[in-house]
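Here's a structure for you.
The other protein chains are all here in position, but one chain of the complex has been omitted.
Order as written gives the chain letters A, B and C; numbering starts at 1 within each chain.
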């Protein structure tokens, strides 16, 4: 596979490490209300769609950025690639 | 050594004569010959035996689709099985033998299978060999296995080298026949970066085998002219002997280039290079493959595809027979007649199946003698040219989701469905089977791609040619007569097997393939799948497209496993990491052990020591009573800086880090989000904003990855920055009661008294008169200990200087084994305990976990099964009989309990011999362990035939209060 | 201990070899400092290095150089400064210069640098480097990290046929073996 890195251009996916569903960015507060329930969903349950999938790739053998890749799990077509840090901020994550 | 069947013409170099051997017989050939053309030239017709019935077989095709003529090349370690004689270039000294026969090729004992064939029909083996049960492994299976298989492996390491490579292009053109050459010319002229790859050693494809005219030249000559023009373009890369074997995601293609297979001497270069080709577009110009017609005994040596007959006559200057009969269901096949006559070869019969003529049988067990017509006529022929029409080579188009679609007009499947993105098919591969149209289509395809990619250079005109008459009728098999009619020559699948498969309900194409093994041979059914499908369609009274389609899996033709592995074999399987003291250690008797990618000294043997235990015991004693030194560079080191680093670490570690003072080190515990411990290590604070984290050797990369995830994805606005310094610092652990005295010598002006530099202190300093260094007072051994780090370039000098300075204290280097013994004595957990199944409670660190902050792993610590009161806890173990050596992996049982899983109490994680205690000791996880010190248990290890009694004790076998390391 | 002082040693002993169409040498004269850009501190750092050395910030794959300093991109907020230490310019002095405007870490010892040059360089790299080194795609003064023969490598193009190949010090011997093999096997 080829991942078109937003900063570096097209790179072989072999340079990357795959983590999983991009919902892993939305970590619940581990100290808040119903933390255990929220964290159970976060850690263990997946949509696992047959189609569009937003997922996390880490450019370990590159610039070490985490990316959110939108990829079709039936065709492997990639339609969007964002820096995970920007996605995280857009989800309201900060400190 | 004359070549009886050599005739005039052809693209071979008659000026040079090559010698080669087939089945120990010396024969001659010329450059430009394949092994197949050379064998035919020499009058050799019987070249192999079929897979199941061991039927005599000859040469059937002139390309990589060959199902019959599989031979073994070379001898000794280089023995290479299952090689298609039709693709092997002859070189001086080539050594080839036939395969898959017991006894000689001519007299194969296993030919008896052919007589038993009525009882060996499709799937017979699923219906018997079941009684008595024990006979399967002992008798039936060994017999079947030794009869099955094709060629042999030598059993010795492959002596050749293989390499990998990476290529990038705008357009990859697959196949250099008329379509591929035309497309390459247009694309090249337009200024695209072009790669043109062809599996053959001579570009031109069918043009080399036919007598057609392109422009005003013979096709073969035009092809060479085209190659000439392409060679002159520096934006075009021509790759002969290169098979594009697979289409992968996003325009990535796999290609195998045979670099030295055709040479007598490889000159120490790799035999083959496996290229990964990254393309923006690909044009599939793979041409088409001719198929046969099934009729009685259509598998005799001498029965050959019509196009192959033309290839041998026109390209190789070889007469495949002296009296040739032609059977065809299309006009293309009829051209064979003209080509043969033009070379003065007798055509003994022309059978046009469209006129209701057909063959019912042939004779000539080891070489065709005659063919039998339906009208009873019997015609002498030593070669039969068969054309059942052409099937476009759709293979790569179906490697993703493409499902070929049926075209009645050419009675064949053409690429359809979702092709690999970026792939366009042109020419015969696309079902365009006549020359002028092929050239036009290829030219226009390349033009379109050039425009797409914004290149507008002049592409010139497509070469002129005429469209020959190509009329074909869907005639697949002739089910008259009793004789078996072969569909899949290599796997011996007959029309009867296909109809039986239908009868037994295996009617989907995939069931048919799996049940009869149709198309599962080394040719993936290139010449047989269509026939099988047609026969199945007829049996089920459906049309061919209703019955199914033909899809193919990579590779297009088989690729050596060695080529996929490339250089990664033997010692080069993976890179090796060395510690800064490696050279010094090997000079000083160290033996080394693989620790992940690292090589570490495991112990340092001294003269007179009887084995590793002597060395390790000595190293432990010397360290515990004096001072020892160990290279600990392999521990992961991460430089962490930024205003928010303390806050960041407080989220990463399960224990508190917010208030770690500058100049101090703290032990930290990292959990996964599910609450399980996954790494531990110490982190030092060098300044308000500067920390240095150490990780275990095994998890250095993983921890770094997780830290990047935390700082980019979870807390993106913290000012935290990471860089690995694992390789930058040579770090040594100096341990033992005399370590302070030694370090005081090594370190420049720094007060190391317990007051000035207590346990868990750290400082930047210099050593040996000015070399920058970092000093940490931490201990893994449990002794008074320091870790001293210097820039890696000084590492070798440092260990030598330390040994010199330490002479007066009898400084003793120790390896990973002694390190292991001391940590087990001390009850420190390591990899064997932190195996990803362990939570903090199990190792007695539950209280260390902070309960008043959020951190990774905080929320899932207290689920019911994690807080059971019979949970596993770390304990120490001692043998009741002090002479017993405990073994790791033993399970614990209560005395008297049965030995089954229901009564399993835990297991032994680590063991060592403690020189200080004079006995074997262990660590282990035991249900309710911490309440059970003093109990006696069974340590049960049937896998090592050990069953001994042990006493449970504290995991801290020595100095439980930790006075030594604080002293 | 005044009687002992430590002498540094290059990890490959200063390897140098010439092949049929290219040559390979360990660069032992280069010091490396990594600089992390503090959050919201990019302008300050940009002005800082510009004022001190007239050096521009590197781009994502673009190196910059001035006054004997070369900036090599590493990550979105971190780059390497490469220079040859002289009397007045040392690792410590460069770190001091950046005090307060960037987080610095000495990286000299973390890397091995192989300089590959000669017309056969591209052919050699084709066997291990997955990046497209076409001059239009990867022009001079480009730098990027990738993986070669299972090793992380930072490749920097100094000229059409001159490259720095930087990899981890501890696996330097394996790395040299990989590049050296490519040079030998790709030679025509």
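To be clear about the criterion, a residue touches a chain if its C-beta (ideal position, glycine included) is under 8 Å from a C-beta of that chain, and two chains touch if they have at least 3 such contacts.
Here is the rule we go by: contacts and distances are computed from a predicted model.
Novice: Match the chain absent from this complex view to the correct UniProt protein name in "NADH-quinone oxidoreductase subunit M", "4Fe-4S dicluster domain-containing protein", "Sarcosine oxidase subunit beta" or "ABC transporter permease".
Specialist: The missing chain's protein name, per its UniProt entry, is "Sarcosine oxidase subunit beta".
Novice: Out of all the chains shown, which come into contact with the hidden one?
Specialist: Across the whole assembly, the hidden chain touches A, B.
Novice: Of the residues B:33, B:114, B:160 or B:290, which one touches the chain left out of the display?
Specialist: Counting the whole complex, the residue in contact with the absent chain is B:160.
Novice: Among B:14, B:503 or B:606, which one touches the chain that has been omitted from the display?
Specialist: With B:14, B:503 or B:606 as choices, the missing chain is touched by B:503.
Novice: Of the residues listed, B:103, B:942 or B:967, which one is in contact with the missing chain?
Specialist: For the chain that is not drawn, the touching residue is B:942.
Novice: From the listed residues B:584, B:678 or B:786, report the one that touches the chain absent from this view.
Specialist: B:678
Novice: For chain A, which residues lie in contact with the unshown chain of the complex?
Specialist: With respect to the unshown chain, the touching residues of chain A are 1, 12-14, 18-21, 40, 43-50, 53, 55, 71, 73-76.
Novice: Just checking the interface: what residues of chain B touch the absent partner chain?
Specialist: Interface with the chain not displayed, on the chain B side: 51, 78-82, 118-119, 121, 124-131, 133, 136-137, 141-142, 144-146, 148-158, 160, 162, 164, 246, 248-249, 252, 254, 274, 276, 399-401, 496, 500, 503-506, 508, 510-511, 514-515, 517, 521-522, 524, 553-555, 558-562, 564-566, 568-574, 576, 593-594, 672-676, 678, 831-832, 835-838, 860, 863-867, 887-891, 899-901, 904, 907-910, 940-944.
Following the convention adopted for this analysis, only the chains that are shown with their structure count from here on.
Novice: Between chain B and chain C, what is the gap in Å from one C-alpha centre to the other?
Specialist: Taking the mean C-alpha position of each chain, the two centres sit 32 Å apart.
Novice: Between chain A and chain B, tell me the centre distance in angstrom, where each centre is the average of that chain's C-alpha atoms.
Specialist: Computed from C-alpha means, the inter-chain centre distance equals 28 Å.
Novice: Do you know which chain B residues sit against two or more other chains?
Specialist: Within chain B, the residues that touch at least two other chains are 276, 278, 717-718.
Novice: What are the residues of chain C that contact at least two other chains?
Specialist: 74, 130, 137
Novice: What residues of chain C sit close enough to touch chain B in their complex?
Specialist: Residues 1-2, 4-11, 34, 36-39, 74, 77-78, 103, 105-111, 126-132, 134, 137, 149-151, 168-171, 173-175, 177-178, 181, 184-185 of chain C touch chain B in their complex.
Novice: In the complex formed with chain B, which residues of chain A make contact?
Specialist: Residues 1-2, 10, 12, 17, 19, 24-25, 27-32, 35-36, 38-40, 42-43, 56, 58, 60, 64-66, 74-78, 83-85, 87-89, 93-95.
Novice: Flag every residue of chain C that touches chain A in the complex, lowest number first.
Specialist: Residues 60-61, 73-76, 130, 137, 144-147, 152.
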